[in-house]
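Just one protein chain is left out here, and the rest sit where they should.
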Amino acid sequence: MAAAWRSCSLLALSGRFTVQQKLGRALYQSQWVTSHRNLSTSQIAVEVNESTGVAVMKMKKPPVNSLNLDFLTQFSICMEKLELDRGCRGLVITSAIPKIFSAGLDILEMYGKTDEHYAEFWRAVQEMWLKLYGSNMATIAVINGNSPAGGCLMALSCDYRIMTENPKYSIGLNETLLGIVAPFWFRDTMINSIGNRATELSLQLGLMYSAPEALKIGLVDELIPEDKIYETALNTMSRWLAVPDHARQLSKSIMRKATVDRLLTHRESDVQNFVSFISRESIQKSLGKYMEKLKQRKET
Amino acid sequence: MAAAWRSCSLLALSGRFTVQQKLGRALYQSQWVTSHRNLSTSQIAVEVNESTGVAVMKMKKPPVNSLNLDFLTQFSICMEKLELDRGCRGLVITSAIPKIFSAGLDILEMYGKTDEHYAEFWRAVQEMWLKLYGSNMATIAVINGNSPAGGCLMALSCDYRIMTENPKYSIGLNETLLGIVAPFWFRDTMINSIGNRATELSLQLGLMYSAPEALKIGLVDELIPEDKIYETALNTMSRWLAVPDHARQLSKSIMRKATVDRLLTHRESDVQNFVSFISRESIQKSLGKYMEKLKQRKET
Partner (left out) sequence: MAAAWRSCSLLALSGRFTVQQKLGRALYQSQWVTSHRNLSTSQIAVEVNESTGVAVMKMKKPPVNSLNLDFLTQFSICMEKLELDRGCRGLVITSAIPKIFSAGLDILEMYGKTDEHYAEFWRAVQEMWLKLYGSNMATIAVINGNSPAGGCLMALSCDYRIMTENPKYSIGLNETLLGIVAPFWFRDTMINSIGNRATELSLQLGLMYSAPEALKIGLVDELIPEDKIYETALNTMSRWLAVPDHARQLSKSIMRKATVDRLLTHRESDVQNFVSFISRESIQKSLGKYMEKLKQRKET
């Protein structure tokens, strides 16, 4: 898709694009840019470039941007502010931490806690996805490192995915390998990008794809060398912002509304399913073993 | 797909195909053909070859086969006659105008008119699609030129798409760029051909694909040099007509009925949505600007 996308002829817009590409470059060469607004929280750096209308969000929660309750809450608050900001039309999401985009849901939030805690955590996961998948902004994920499980879900929820051209980085919904199961809206989000069959293999086997494999099956849209990835994202964004906002937003809604509504309709039963699944003795035991292994690895 | 299709082994039918291919060639070499019936209207030339059961429909509404109320009405009447004609089993749709298949919906029908007019126009667009997407005939689009927006929809509504092998020609649902939005049944028709992800990119960005790009993502099935395209279409049609009619029609219905029924169920609300959207002041203003631009281009 990416190649086709880049070379496609957008009728009647070639003139506009030149202007927009200059804007993209201008944003990249930060000395040209005059005004930034800062919406950062302790774990998420957010800058809105007021001249281009593009926000850049950098996740900075060491060591691996794991999605715990606190981080997810900060994320949803950020999204809400950006969404209400009429001057902000596009969002680039990336990581400030080398080699990792996000390690996904924090297992600590799913182990040895009360049912109330599990429910609260899961609602925060749902909220993150609802805000991102249903955003009115044009959203681009710059996947500059590994991106398993919930990290992959975040990337899949954006409108476009650019990944570092590095076969060492991988991405995928690999929950199954931990003995847990991706809920229906993870599944739907993946099917909407890579289709039913590739999703079936992915979920049954908990597959992680290297960057080139991810490109091949459409899990990401482009691979770009690390030192060009940010510039590419901003140039790409300028093309998305060349499209009239209201028509782009309505088109996005016509593509995603049914998927979003499915979770909204079943939100509370989805929380209950998660709580009753994760609190099972067998699941807790297997998560415990997994964390033990991780700990041993770190120590050696 | 096309390559696979061409070389696939149709069990037990190899003998029949030889005969059918001869029929295809016979139709092409018009001196062999004995009887034609003419159903043409002022803007659409239609000839039914009675020996092969194949109708060829050529759109001839200068300058760009734009789909206005009059043309759409002629089209639907034609389709109805062909559908009722038991001797007509296949339909080839193409353009009699060089370099353009169809420019899509006529913007003049959407600008500065009454709500009643918008509603009447939209019902005619719906009718065109219902007749074509749900046709019992085997339908092949010969896309011999540019095919944006409604032109792309017409092509996507056929059973098979052959496009001129010319990278200058492009095809796509680019409504978004004009600030308007493809309705759900345009979306469904595209998803049914190229899948969810490619459709999402197409609709959000209003992408036009050059002929080679269109082949790559499955928006068309084959690219053929201009001087062979008509012959290829007739040969291809002879393969479709080698399949028993009732089984082919039932299989088509099992694939398309749910999509057709969705519009039939929501037809009137779809009309209302269109009318209230298109009559908005902001939309009218942006269409006005667009037409001004087109006029200036012609004048220079």
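As written, the chains take the letters A and B, and residue 1 is the first residue of each chain.
The criterion applied here is as follows: a residue touches a chain if its C-beta (ideal position, glycine included) is under 8 Å from a C-beta of that chain, and two chains touch if they have at least 3 such contacts.
Computed from a prediction, not measured in an experiment: that's the story for all the values here.
Engineer: Which one touches the absent chain: A:Leu207, A:Ile224, A:Met255 or A:Ile278?
Structural biologist: Residue touching the chain left out of view: A:Leu207.
Engineer: Which residue among B:Arg86, B:His246 or B:Arg297 touches the omitted chain?
Structural biologist: Residue touching the absent chain, from the options given: B:His246.
Engineer: Considering the whole complex, which of B:Thr73, B:Ser193, B:Thr232 or B:Ser286 touches the chain not shown?
Structural biologist: Final answer for the missing-chain contact: B:Ser193.
Engineer: Could you pull out which residues of chain B are in touch with the chain that's been left out?
Structural biologist: So the residues of chain B touching the unseen chain are 1, 4-5, 7-13, 138, 159-160, 191-195, 218, 239-240, 243-244, 246-248, 250-252, 254-256.
Engineer: Contacts of chain A with the missing chain: which residues?
Structural biologist: The missing chain touches chain A at positions 148, 170, 172, 174-184, 187, 195-201, 203-210, 213, 216-217, 282, 286, 293.
Just so we're on the same page, only the chains that are shown with their structure count from here on.
Engineer: Averaging only over C-alpha atoms, locate the centres of chain A and chain B and give their separation in whole Å.
Structural biologist: 37
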